[in-house]
Every structure is written in C-alpha cells, then in structure tokens.
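The structure appears below as structure tokens.
Note that this complex is displayed minus one protein chain, with the remaining chains in position.
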Amino acid sequence: MSLTEIRIAGFGGQGVILAAQVVGKAACIYQDGYATMTQSFGPEARGGSSSAQVVIASEPVLYPYVTRPDVLVVMSQEAYTRFTPELKDGGMLLVEEDMVRLSQPHSNLKVYGVPATRLAEELGKRMVLNIVMVGFFGAITGLLPQEALRQAVADSVPAAFRELNLRAFEKGYEYGLQKGLENTEDVRLLPLHSFDE
Amino acid sequence: MSLTEIRIAGFGGQGVILAAQVVGKAACIYQDGYATMTQSFGPEARGGSSSAQVVIASEPVLYPYVTRPDVLVVMSQEAYTRFTPELKDGGMLLVEEDMVRLSQPHSNLKVYGVPATRLAEELGKRMVLNIVMVGFFGAITGLLPQEALRQAVADSVPAAFRELNLRAFEKGYEYGLQKGLENTEDVRLLPLHSFDE
Amino acid sequence: MSEVLTPVNPVEPFLRAERMPHIWCPGCGIGTTVNSFARALIESKVDLDRVAIVSGIGCTGRVAGYLKLDSFHTTHGRAIPFATGLKLANPALQVVVYSGDGDLFAIGGNHLIHAARRNIDLKVICVNNLIYAMTGGQTAPTTPGAAITTTAPYGVYEPAFNLPALAEAAGASYVARWTTFHVRQMARSMQEVFAKKGFCFIEVLSPCPTLYQRRNKMGDGLDAMKFYKEHSRTRNGAPTGEVGLTRDGEIVVGKFVDRDRPEFRDLMRDRFTHQLGDRYVDDAEMAEHPHCGGEDGA
Amino acid sequence: MSEVLTPVNPVEPFLRAERMPHIWCPGCGIGTTVNSFARALIESKVDLDRVAIVSGIGCTGRVAGYLKLDSFHTTHGRAIPFATGLKLANPALQVVVYSGDGDLFAIGGNHLIHAARRNIDLKVICVNNLIYAMTGGQTAPTTPGAAITTTAPYGVYEPAFNLPALAEAAGASYVARWTTFHVRQMARSMQEVFAKKGFCFIEVLSPCPTLYQRRNKMGDGLDAMKFYKEHSRTRNGAPTGEVGLTRDGEIVVGKFVDRDRPEFRDLMRDRFTHQLGDRYVDDAEMAEHPHCGGEDGA
Amino acid sequence: MEADPRGVLTGVHFIDGDHACCEGALAAGARFAAGYPITPSTEVVERFASRIPTIGGTFIQMEDELASSIAILGAVWGGAKAFTVTSGPGFSLMMEHIGYAAMTETPCVFVNVQRGGPSTGLPTLPAQADMMQARWGSHGDYEIIALCPNSPQECFDLMIEAFNFSEQYRTPVMFMMDEVVGHMTEKVVIPAPDRIRLYPRRHTRKAPGELNLYEPEEDLVPAMAHAGEGYRFHVTGLTHDERGYPAMNARAQDRLIGRLQEKIRRAAESLALFEEEAVEEADVVVISYGITSRVAQRAIDMARESGLRVGKFRLKTVWPFPDAHIRRLAAGARALVVPELNRGQIVREVERAAAGAARVVGVPHAGGSVHRPERILEAIREAAA
Amino acid sequence: MEADPRGVLTGVHFIDGDHACCEGALAAGARFAAGYPITPSTEVVERFASRIPTIGGTFIQMEDELASSIAILGAVWGGAKAFTVTSGPGFSLMMEHIGYAAMTETPCVFVNVQRGGPSTGLPTLPAQADMMQARWGSHGDYEIIALCPNSPQECFDLMIEAFNFSEQYRTPVMFMMDEVVGHMTEKVVIPAPDRIRLYPRRHTRKAPGELNLYEPEEDLVPAMAHAGEGYRFHVTGLTHDERGYPAMNARAQDRLIGRLQEKIRRAAESLALFEEEAVEEADVVVISYGITSRVAQRAIDMARESGLRVGKFRLKTVWPFPDAHIRRLAAGARALVVPELNRGQIVREVERAAAGAARVVGVPHAGGSVHRPERILEAIREAAA
Amino acid sequence: MQRGSVSILVERCKGCGFCVEFCPTKVLALSSAFNSKGYHPPHMVKPEKCSGCDLCGMYCPDFAIYGWKVTASGS
Partner (left out) sequence: MQRGSVSILVERCKGCGFCVEFCPTKVLALSSAFNSKGYHPPHMVKPEKCSGCDLCGMYCPDFAIYGWKVTASGS
C-alpha cells in the first residue's frame, strides 16, 4: 500500500485546515483513494499556530498520524522551525516565501518557494492564499491530478467565492509548473520587519 | 444477650416516632443499655400509617429490625390489623382503646387497653397521647425503670411542654399500674363512626 | 319530581380515580387548584387528548399523576425543559406545566426565565405554598422573611423572589396571580392562557397547613383561606414590581401582564421562511406523522 | 530634561506578566475592560490582598487567570455560587465575579438571579460580546435577532434577554451598562461597586470580531468600538425595561439602578441576633482564624 | 423499516467524525436535537442546526445541559427520535437525566465526544476517560448501552445502530466518541436510504383504555405511546407499576429494576458488536476501542513483524461489557493488553471478566494525545514474555 | 490537632445517623455547609442550620445541588472546612463539581444518604446503589475516597475520618450512608474535644511570592493557601502546571493526573479501613458494607450455628477499593459472598480483585428494604457447598 | 324551593371545612361524626338553601363534594 504523509502548517487565519481538506477530498472523492486528515490545535481555538496532517493512501488509512511527512507545506516561520526537522530525508518542503526565511540550507530536502500571499493579493483577496498554495502543491508534488484538486477546491468553498478560488488554484498551479523545474534549494526570503522603539 | 423487640404503630400525627424515641433513649442513656430504633414510612412522608421499631438490649444491637416483637403498641385499627399477627406467642399487645376494636380474642397474647387519647385530652392537649402511651407502656411492661423513662420524656420534648408531657407520662403510668393487674384480654372498643349519606 | 343535571363532580372525569385518595394533607390547597383547572379545561373546550401535563417533583408535582391526561412527572426543576421538547416535537399539544414554587423557581429558575425569554407556548401554573413541602418544610425562594422553616429554624432572613416581576422581566406574555380562595378567577385565568399563544405564567398562593403554617402558628388550611380572603386585593394590571409578598401583608392578585410577543415557533417559522423560502420544511405538519416508525410496531 | 512620572503601565502590576501575551484576539474588548478594572482598583484603594476574582468558563472567563490577585477559574456557569461560598467563608474579601454573558446568563442564569435575590455582596462584571465565543460562536441568550451564529446559521430567532431588567427584577442593588468604548465610565462604575454593599451588576458590551462580527459582516474590533461610540446614549436611571438591545439599534448605557437593600450577611446577623442574642457567634470574626488548623501545617 | 430519504445524504463525503455522527443521526431518523455548545462536540449540533430546517424537525440550543438532556426526552414522548451531544463537563451534568431516561424507558441517544478531564481539563484534546461514567454516572441501578466508533465512517454507521438499539430496547444509548475521531476527516460513504435498516419505534397497537404503559412484551420491553394520541398515560421517574403509576415498595422496585436490567443483559450477545482478528492463535490479544484501536493497530503490526503472535479485539460495544467474549479470549491467550486513553478503566472490566485466566496488562495514558505505538508495542512484548 | 470544643457535643446521645453525621462534621471542624433539601438526607443540614449560629459558621441553602456543591469549594478556599449533603438525584447533579474538587485538590466532604434509584425512584427507602457512581460519576480520570458507616455512631466517627482524609490528601471524600443508617436511632457517644484528633489544613508555610500553589510535597500532596492572605494564587479546573496555570498538553496532563491518582493509590493501605472477623479459618467470607453488614451479621450467625465456617469482612473504606485485602481473602477462602443493596456493584470489584482465586457470589437486592437474612444465608450455604 | 343539592364522598373528605366556609348560602356544616380516617365530613344543614352553584365543589381539595342543580320537572 502506497502511503503519503503530508503536513500543512501556518498560523490561524491562513486557511491551513481548508487547504488540507481540499487535498484530502481530492484523494478521497475525486480519485477514489483514501485520506485521513487530522488537525492540531494550539491550546486555544483561536490565534497561534495551526497545523493539519493528511495521510493519502490507496487503501483505508489505519494509523491516522503523520510521523515523517513526505511533503511539508509551511506558511509561517514558526511552522517552518517546528516541523522541518520531521521531514523525511529527500522530502519536499514547500514554503510561503514572504512568511518564511530559511535558517539553513537543506541539502537533503527539495525546497520550493511561492509568494502565495502576494499572488493571492494580486487576485484581490489575501484570504485565498491557501488555495494558491494548494495549486502550487499540486503542480510541484504531482501527487494528485490537477482536475481532482480543482474539483475538490470547487466543492469546498462557498458558491459565491468559487470563481475566485479556482483562479487562485490555477495561479498557484501555474507558478508551480514554472518553479517545479528548478530546485529552489536556495530560497531566501526578505528580512521580516522588526521594531525597537 | 437479652434482647427485647418492641413495635409502636399508629398513624401519622400521633407521635409514634417520638414515643419510640423515648423508649430507646431511656434504655440507652438512662439505663446504660443499648437500643436501636428504626421507622417505617409509608410511601409518602405525610399522613397514612406510621410505625417505629425499637430493639432494646444489654449489648450493642446488630440486626436492627424487629421480626417477632415481644411488645406491640397499636394506636390505630390499621396498625392493629397489620402488626398483631407478627407478635410473639405470649407477647404483649397494648392498644389505644378508642382507636382500636379487636377483631378476635387473642388468647395467646397479653392484651392491655388504655384510652390514651382521652387521657391526653383530659390534660388539655390531645397531642400528648403518645407520652401517655409511653407511661402506660412503662407500667405494663416493666421493661425499663420509671425514672429512666421519665428522664427520657423530659429530655425529648421542648422545654415549654416539659411539664405537660411529664404529667401525661405519669397519667399513663398510673393507669398502667391499675390496669396492669387485670389481664384485659377482653378489651372491647366503642364502635367507630361510619357514614352513609 | 327532581331531575339531576350534573350528577357527577365535574373534576371527576379528569382524575385517575384508581389513584384516589390523593396524598395531599387535609386543608392543602393543591386539590383546589385542580378544580379550577378542570373547570378551565371544560370551559375552554380544548381537545383533552391533546393536553399534556408536565410536573416536576414536589407535592404539587404530584398533580400530573392524578390527572387523567397525558402526564409526565419529570425530575426536580426540569418540567419546563421537558415540556419544551414535548411542545416542539408535537406543536399540536397544549402543554401545561404544573408545579411548585421550589421546583419552578429554586432549582428550576433558569429554565423558567429562558422559556419566558423564548416565549415558547407553555402554560405554567405555579402552586406557591411558600415552602418546600414534599421534603418536609425547608426554605423556598418564596418563603417570606422571618418565617420558620426546618432549614431556617431561627426564621428566614433571605429575601424572597417576586415571581410575577421575575416572569415579566424574563419575557412572559401573560402573568397573573391568584390564591386558592379565588377559584373562579383562577379558572378564568387558566381558560385565558389556553387561548393565548406564548409563555404564560399563573401563580397560585396555596395553603400548606402541615409544613408551612404549623411551624409558623398560622393555623390550618381554612385559616389560610380566610387570610387570603381578607388580605387579597385585586389589582389587574398592577406593575409587577409592586406585587412582592410579605409574611402577613396584603396579597395583590390579578392579571398583571397580558401582552403580545411573537411566539417561539412563529419566530422560528418566519426566520426560516425568510432565509430558506420553499426549502424550509415546517415540522409542525410532520408531527402528525412521526418518523420513528410509529404504528409499524417492532 | 524630562522626568518620567509613570513609567509603568498602570495595569501591569495587576497582570501575571509570565502569562502574557494573553489568548484574546486582535480587537477583542475583554482586555479593555481589564484596564478599567485595574484603574478602579487603584482609585478605590481596596486592599489588593483581599480582592478575589472568580470567573466561569469562556474567553472572558480567562480574566481570572491573567489577574495577579487571588483568582479562581471555576466551572462553566458556576462562578457565582463559588463566589458565594468564598464570600461567606471570608466576609473580609472583596469578591468580584468576572465572566461572560453565556456563562452568567445561559447556564449560570439561575445562580445570578438567586444571588441578586439574596443581595449577597458580590460585584458581578459581565462582558457581553453577544455570543459564546470560547466555543466558537454559538447563539447566546444575548445574541440579537437575525444575527448569524454557528448554531443559528439562518439567523437567530430567539428573543434575547434584557440583562439589566432581569438583574433588577431579581433584586440587584446596583445595575449599570457600559461598552468598551466607555472606559472611564466603566472604571467609575467599578469603583462605585467596590464601595457599595450588596449584589452589584455591571454589563459591558464588548467586541468579538472573530466570532460574532466576522460572521455578521460587522467589521473588526475597531468598527465595533466606533459603533458603540456612535450608537450609545447615556441614560442614567433609565427604567431597565427600556434598555433592551437590538442588533443595530441604540445602546442605552448608564447606571440604571442604585438602591439600598439590606445585604445578605447583615440580614443574617440581624436575624440571629434577634433570635439568639448573645448566643449568636458571628463567624465574620472567625474568618480571620480559620478552624481548619491553618498554620499548623501537616 | 427503511430510512426516510429526506435525512439521508447518500454519496461519498470527506467529513469529520462530528459531522458524520450528525449524518448518522439524520439517517437514523432523528428529527429533534437539543444541545449546549461544548468543545469538541459542538460541530455535531451545528451541522444539525444547518441541515434540519430543510428536512423537517427541530434543533434547539437550550440554556444548559440539564435542559438539553431532558428536552430530548420530552421530544421523544412527543413522537420524535431525539438526541443530544456533549463532552465531559456537559456529560456530568446530564447524569440525572440519563437515569430518568433509563427509568422511564425513553429511547434516545447521548453523544459524548470525549476530551481530556477531569473537570475542564483539556477542552480541545482527546481522552477516553468517560467510559466508566457512561455506565455508572447516574445514581441507582440501571443498565446502559454504549458504543464506540473509531472512524468518521463508523460515526455514521454506529450512530444508526445506536438509534436502533435505543428503540429496540427502549433505553438511552451512549455514543462514546473521542476528540480525535470527532475531528478526524475521512471518506464517509452514505448509502441509499433503502439500504439503511431502522428499528421502528415500539409503538403500542393497543387502543387507548387498553394500554398499560409499562407492561412488558416478551422480550421484557414495553411498547409505548406518544402524547396527544388519546392514551392519557402517566410517566414518572418514581418506581412504578405496569400502569406507570408510582408504587413505592421493595417489591415494585425489584420487579421494575430487575426488568430494566434484564432486558439488556438478556440481549448482551446480540448487543456485542466487535471486530476481531487472529485471536485464535494469539499469545497476546490487544483489546482496544475508539481511536486507540487504530494506534494499537500499528503496534500490533510492528509486533507481528518481530514474530509475535498477536491478536486484535476491538470493542464497538463497550456496554454491556462483552464478558463472554473476554472470557473466551482469556481462555485462549496468555495475556490481554488493554491500551486506552485513560488511567485504567475498561482494563478493570477485562480483569474482572478474565478472572485470572490470562494476564491482563493495561497501557494507561492520561490523554491529551494518543499513545505512541511504541509504548503499546512494549506492553505487548512484555506481555508476551 | 485537637477538635475545637465549640463544635463538640460531648456526651451520650440517642440520635439517628443523619444527626450523628452532622455532629461528626461539627466535631471535625466543619464550619460551612451548603445544601439543597432532599429526602432522606435533609436532616443533616437541618441540624447544621440549627447548631451553627451558636458555634460560629454558616449554613446556606442554595438554589440547587450544582450551587451547593461548588459553594462549599469556594468556602474551602476562603478558609473553612466545608461539606454538602444530598441523596441520589442531587448526587448526580454534583458530579461536575466532584471532578472540579478533585482537579483543584480542594478538601471537602460530600455526604450521600442513599435511597432507591435510579431517577426519583424510592425517595424514602434505602439502597446502596450509588457506590460505583461515587467512584466513576464525574468525567475524566480521578481517584476518590469513599467511606461507608453502618451505624449512627460510625456516622459520627467516620465523618471525622472523612474530613481528616480529605485534608490529608486534599481530595473530596464521599460519605456514603444509606437511608436505614441515616434514619436509624441509636446510642452515639461523642468524646471530649481533646480526644478527637483532626488532620489540620495543609496550609503552606511559604511566604507569598515563594509559593507554587501546586508544587507537591513528598507525599505528592501540595500545601495550599487561602484567598485573602496575599498569595495571589490562581486555581483552575483546566489541566495546570505546578504554579496552577493552565498548561494544555499531554505532558502536563500526564504529570497532573498521574499525581492526583498516585497520591491516593500510594496511600491505599492506610486508607483501607475495615473490620474483619474469623476470616483466617473461613471457607466463606461475607463481604459487605453499610446497613447490609448488619443484616449479613445475622445470616453469618445463623450459618455458623449450622456449622459453617464463615468469616466476615466489612468495608468501611470502599474507595480506593482494598484490592490487597480482597486478594488475601480470596487466597484463603473458597468463596466470597457479597450482599449489597443494589443489583451488583461492589461485587464486581471483588470479582476483579479476587481474579479467579475464589468463587464470588453476589447477593443482589434492588433496594426499598434490606435483605432478608435468610437470603444471604442461602447464598452462604450455596457458596460453601 | 330546592334548586340544588350536593353529593359527598365521605371517605374522601379530610374535614378541611372549605366547603362549609365558602358556601355562599351556608348550606353545610361539618358533621360531628368521623369517617374511617377520623375526619369530620360535611353534611347539609340547610339543604333548602342550596343553589347547586358548586362553589363547594370548586373549593374542595379532596374532590369529595360537588353541587348540582335540580330542575323541578313534573312538579
């Protein structure tokens, strides 16, 4: 049985859970496979960190947890720091370029960056950064057919936002197709702002 | 170990429980013996029948229930009907004359009658009929010293009613001393009133 | 020759005769309230098969068990939420909550105010004997100051609730108070609430000679009735803030509140219809045909 | 050269710094109420060692855990009865109940009305964000009609409580309402209740951008604050029957009730002294020397 | 009886256990739910609130759990199938009414999505520590049924069983989920309505006037009626006779309580739902339920890889406890290993039922997360040794 | 520490168990009680209400049992020793707060005068059917102490133990009476105050600023402080760290819950109060508690008269269950006979502990009255055969 | 002319006196006799004054009495 472990992490409000849900749904419903998605809450329901785990398989998944992810998608610095060490050797690390600064080179990993937030903002709604990320994920990993993911996106968002989200998906997917070719091991991110007053 | 089983029964409001309490207290506190008193409620806390059981002994009582009483005090017809069959052969049956009409001769029992309610009314308070009964019980059975019972009475009623109750006790005791000599096997009671309209 | 027109006690058809005599004490007023209730049922011509009585626990709580109607003797304090579920599942029922002051306002106070807030169509009859009677005479949140109870052997010092004021503030559509002396007015109020939609509350002051009065040297049931007769003043429409009770003072009786607030189910239907239009399925119709498989048997 | 007079945030000494940052969302108003509370503590010069905070469960319920005072995070809805026991066992304490609208008026409604009835000396601060926030945005008994919540996805249809009216009808000695916009007035009210004996109730309307406003397209915390500023009208002494809230209507704020009713412990003391005279042992004195063996250790 | 199509969302879904539980209830015909929000269970009623207006039925958010847990009983007597949903603290508040439901034989389902306790504990994190409470939490003697799903699919499937059992035996059924199962999203296949068998309400066929509301049928379960049908019956939580009238004495108590227990004990075998694998030839059998069964599976796999003969027994029905099956396992295996997300609850039942015939090794865990499979593996190794 | 003379009614009394229980509480130093009336327990607080104003302390009748059961916890943190009193239905309502008391380590006593259940059941008649509930009735994992008196004298004596245990281990203690013991009147001897040993409140000796409110001492029990003393501590029902601050993760859970259980389990031996007689040479040992132990005594006497070798073991401490003692009995006897006023509760624990080493024979009784001694005798005979 | 009468179930009566007190025409009095529970039930002392108004019935908490109208037919 082939089994792929995926973790998507960031902070509350970035739509981490929905992204994971789309991936799982694509596998389960539009690919006739199996998927188990679990979430880790912070101690409180609001704010703070947010992380979701998806296990995709061709047969029902028994053990529902991700222990050594094949793919890690991080959308915050904290998520990057916390979860990168878990990644399987040779695993894929997908990062939100504007939110995460790599602290070291990861020669044992395949690292890909995407400015998902910026791309989402270009579409007029920062909110859809998670779906941009899903598109990017689809293109880079090739784990699931583009169409399955597309349908899962369409099926997971309110009707009023369907169009927008589908555009976000495409945007991420395209960006991934371009970037997927170059191993962006040396993703370097803008310095984050800091204060001292 | 010598053990005496006593049941006092009547209906709610006659002070059955207090009477039993006085007997138990006399044995326990003023006689240095032991006593266990238990009560049977009807299904509801109010009205209906009321019955108390006292087991008196020279050592701590283990089994707290009365199974074959040595002494039965009845203050209502219902109590008489219900409990008389339990009485030990040769046991003592003490009845409130105005409330109970014997349904048959009890040749195997010692039967004693007292118009406790009437005697109490003579004292101006129908309420104290139970203490009249305690006095009568004391004189007839001789189970406990008069003084122990007296003290138990004094100790069991509110200060304001102490005098009255002590007089009730004496009245019952005296009546018992007189009646105790004759075996009133043939106690016959006034017909109870009945209606048909 | 004379001809008998009503040869049967009008309350009799409403009683479970096999359970008589009831457990209530001589001079207890609860039975009297039942008489008024029976008259109200007769007068209002409600379909008796569709009347359900829900009681909590207490002397008054026993009413459910004596009435020959669908009747529920629930848990202490929870008659109202039980009735809420019953009413919502079968809106065609006329659901009456019949219980004591302690049951409805001590342990059950929260349910009462919330049901009043929702203005759900329940008719609440509260027999207020100023005491927890069933358990032997402890302080209730209605016991007036200085009265002796078994848990206040030196006299009650807690202030008591003003039940009509609380019911009104919480949202009741109809609020009245009578005493067991006011048998006709009480019956009329009961009849009125059968015809009124929404949360209705009737408080009935009732004697408890055994536990409240005896300990307070207030005589027997009849003494209480005479007291009611002498000390009651009818003030329909009185501001509920002014009708609080004291141990020996005036008893203001009357219908205090009778207002139109939309009923819970109407609010629900309106909202769903507004949002969902035709897609809304009003289960009031379905209650007639329960989905649980009803008649099919096992 | 300039000299610094207050180089420390006045609220800071009241906070458990090691627990900062708190869990409240951006634009949540709960923290703002804490500022006013801190100012009131300072101004009223109460002995901080004798102030106890009791919270139930909810976002607001977390206040107890952030305040550097003796503080109790109890169970959902039961802050008031816990506080009642605490206050009675140690009458020298200034006991403040700080909790949410759901905690105090949904599950906890009964305790609130009974504590108000008793007029026990508790200071209740209710942060009303019109929603159950901690659990994710369900309908509260305060949620105004038509608002969307997770348990009323088509809009709320249940009528909401008018909290001040209910508190008054139940017996509160002091009733006020402010919003988090009214930081100074709120602080003044809090200061007033520290000086007042009896059951005091302050409602504070507070933004919940995350769960109430977002779902209702009402913007963020700042939008709520501006709304409060624009739509509030101060009407001290307004009849509480007139201060009910609607989704978008006027918010009547002010001190509505400030009356003198005897406090619970005074009532108790008077009664026992009246009945028992010298035999009465007032445990208010004993609270200083608890009988449980206190200092002796194990 | 077949399911009412209006409640059945036939198709393939990717939803979590809470949502699947709600769909199970709807498919089972539940048309009334009362609840009070509490993490991590609220999603069940949130979904119900959103679904029911277009199906026909009622959701009401009550003022607390006391109210929720009795409102559903009112609804049942009004003719509905009904359930409530909660988590630890709320479950504790429902105890009085679970007893009332058992005493009045009101069919209904109580869903408890277990989180870490005691008290407020860990509101967002898993545990399985209300298992004994589900059986013993209300005062007095009663017997209860409790089911434990281990996946969203089973939240759907077993919820239907829960309603069926409750209708068949006229008893409250405890549906004991845990936070992980409740919040885990997986594929859930909902069959067509005509593939869903429902046990219909045991409604009397007698006419008003002929019915004794608590006269048992052959299987000791009485048929019921609903308010408003003209039966004019009486229901009480007091000890009662076959007419439903209070009967306060030891004899009536013995008859009633005896029957309430017996009707379920007698059915123990058909109530015992479980899954077992390779228990015949096993040295060690791992007994588990809920999410722990899926964690244990990994440990079992690892143990087998290392050559141990390990069987698996998963309880779907936890109450009535399947004594007979445990005795059978104890007779065959050297040891029984019982991992659970609590400090030792069901393991005590296993010990009792095993009665010394096999070693019983508990693998306690205070909750807040699931076991590390290695911890269970260790216990298996130790037990096998 | 000696008892405060003000609370001790030294002398010989003829009072019932409810009243004796109240005197025990007063002698133990209880100065706060909150209650809500319920038969057959109300007399305990009625007496307290009448006694306390001249001793110094407070009784408050709360609006319900939820309120009563948490008011006492507030009072404890305010510096008092406190207890509440109830019976079945009220006990069910107290479950959430028993868990809160366990979680916050608030010493206090819950008195339950058991009546017939489930639900409203038999308000005025006896049962012993809340025994498992006393242990498992609240959600989540916790450990509890429960004592069972069998006479008014013991209501007095054991009530003092109950308070002592609760102070020593900082845990709620369940005082499990039954209606017979509660309403039975017997001689009760109350000793002089200086003959009554009390375990003092474990008050910290640390200064404010130095105290971590939940830092355990050597026996795993932390010392506490009271509100108003300047410590500015925090108490929560959430899983917390040694400072008392919420700590929501599996590690903190394991530490806290582990310690809460361990502090009591470790003390199991010294907590195990019991009475035994002739168990060494017995073929059959009768294990019982509360009023049933006195009924069983008659059966034991009868059995002995007929030549059977019967031992007696009476549990005064029911929880933590004295596993070790039962194992010892099971090792020596052929059979253990367990009569109780319920349909089989503690007998399950006996079965578990006996683990097959001796036959276990329950003698169930649904309540409403006590056993006929003959019924127990029959079971003894059968077990001996 | 008698316009009403009452029926009394003496065994249900608990002798509270409500009916006696609140009969508008003072038709009733408590009898000195006892019923089997020891209570004194009412009897009609002025039957001719009874209007059959059934106020006694509305007051009786024990459902032991009720008044009914008699029509003079054929007289």
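All chains are identified by letter, namely A, B, C, D, E, F and G, in their written order; residue positions are counted from 1 within each chain.
As a working rule, a contact is a pair of C-beta atoms (placed from the backbone, for glycine too) under 8 Å apart; a residue touches a chain by one contact, two chains touch by 3 or more.
No experiment lies behind these values; they were computed from the predicted model shown.
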{"item": "Listed residues D:Ala115, D:Met225 or D:Val252, member touching the removed chain", "value": "D:Met225"}
{"item": "Contacts of chain D with the absent chain, listed as residue ranges", "value": "1-12, 15, 20-22, 24-32, 34-36, 39, 180-181, 183-184, 187, 220-222, 225-226"}
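Simple rule for what comes next: only the chains that are shown with their structure count from here on.
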{"item": "Joint neighbours of chain D and chain C, given as chain labels", "value": "E, F"}
{"item": "Same vs different contact residues, chain E with chain F, by half of numbers used", "value": "same"}
{"item": "C-E compared against D-E, more contacting pairs", "value": "C-E"}
{"item": "Interchain centroid distance [CA atoms averaged], chain D/chain G, Å", "value": "59"}
{"item": "Residues of chain G touching at least two other chains", "value": "11"}
{"item": "Contacts with 2+ other chains: residues of chain A", "value": "43-45"}
